[in-house]
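Okay, here's the structure, questions in a sec.
Removed: one protein chain of the complex. Kept in place: all other protein chains.
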Amino acid sequence: MRVTCLFFAAYRDVFGAEQIELELPEGSTLGALVDVVRARAGDALLPRQLVAAVNREYAPVETVLHDGDEVAFIPPVAGG
Amino acid sequence: MRVTCLFFAAYRDVFGAEQIELELPEGSTLGALVDVVRARAGDALLPRQLVAAVNREYAPVETVLHDGDEVAFIPPVAGG
Amino acid sequence: MYCAVTREPIDPTDLLHRVRSDADGAVVLFAGVVRDHHEGRSVEALAYEAYEQMAVEKMELICQEVGARFEVGELAVVHRVGDLRIGDISLVIAVAAPHRDAAYRASREIIERIKTEVPIWKRERYSDGGEVWRDGAVPNVPEPGNS
Partner (left out) sequence: MYCAVTREPIDPTDLLHRVRSDADGAVVLFAGVVRDHHEGRSVEALAYEAYEQMAVEKMELICQEVGARFEVGELAVVHRVGDLRIGDISLVIAVAAPHRDAAYRASREIIERIKTEVPIWKRERYSDGGEVWRDGAVPNVPEPGNS
């Protein structure tokens, strides 16, 4: 299956991309995707907990992903 | 001495005037003026305590008045 | 500090820009607006009246005192008088501050004090034909010797 990863703000700088498509085995969890993504970041400093939203809802790492999901990596927020 | 009395809102309706000039003996207090004013109100219902401002400051009845003072009678306020 | 009584419509955005300085991160605006009912009676229109000079002086005093108690920047209070219709803005309080907590708290304190200290009155005209000076708050009078 294929998921879309979105990187905002500081994470876009870290990953050098705003959006990437990733192939994952069926039934992969968000946690598995996070591991893949962390590996791509190389030596860049990332928080111990990477907050992500699946289809625009904050999601725990146990969340099972599905084909076509939109997974956004959300740096600490600073609106207001 | 002569003082100017101002009547606002409901009190203007009661006294039928916005402003009147009153002659008072030298050294009169606000309390004495209040008695004079109450007598002019006839049977109209007035609060037990008439709040007044002398020269635009809320003043207790013991306040000694001076020639030229502006005494405003202040109904319960309802700004906002 | 900018305090005024006016017969013209009040623009909250104008007041925001009037109080804002480059050091402020927050502006809290409170707007009183004319409602269509009061204690179950349907209100058709109303008029505000002020003892203008004293009202402005009291608003300035309130702004000074509240401004001294909170970490706020500029403050503005404008109250409209004359005939107002449902939905018209009767009052705007604008408080700018470096941080929002102080702005909210100062705004809140200013409106509470305006409602009990500033010589302004409201005459409501009801849909059923009645028309009354709205009952209000009795201002505190200082003890003798403290004035």
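Quick notes
Per-chain numbering from 1; labels A, B and C assigned in written order.
One rule holds in what follows: contacts are C-beta pairs under 8 Å (C-beta built on N, C-alpha and C of every residue); 3 or more make two chains touch, one makes a residue touch a chain.
The model shown is predicted, which means the values in this text are computed figures rather than measured ones.
In the full complex, the chain left out of view touches A, C.
In the complete complex, the residue from A:6, A:37 or A:65 that touches the missing chain is A:6.
Across the interface with the omitted chain, subunit C contributes residues 11-13, 16, 20, 22-37, 86-87, 89, 96, 98, 100, 104, 107-108, 111. Of the residues in subunit A, those that touch the hidden partner chain are 6, 8-10, 13, 47, 49, 51, 53, 56-60, 62-63, 72, 74-80.
Note that only the chains that are shown with their structure count from here on.
Inter-chain spacing, taken between the CA centroids of subunit B and subunit C, is 25 Å. Note on chain placement: the centre of subunit A and the centre of subunit C lie 49 Å apart, centres being C-alpha means. Separating the CA-averaged centres of subunit A and subunit B is a span of 74 Å.
Shared interface positions of subunit A, defined as residues touching 2 or more other chains, are absent.
Counting partners per residue, subunit C has no residue that reaches two or more other chains.
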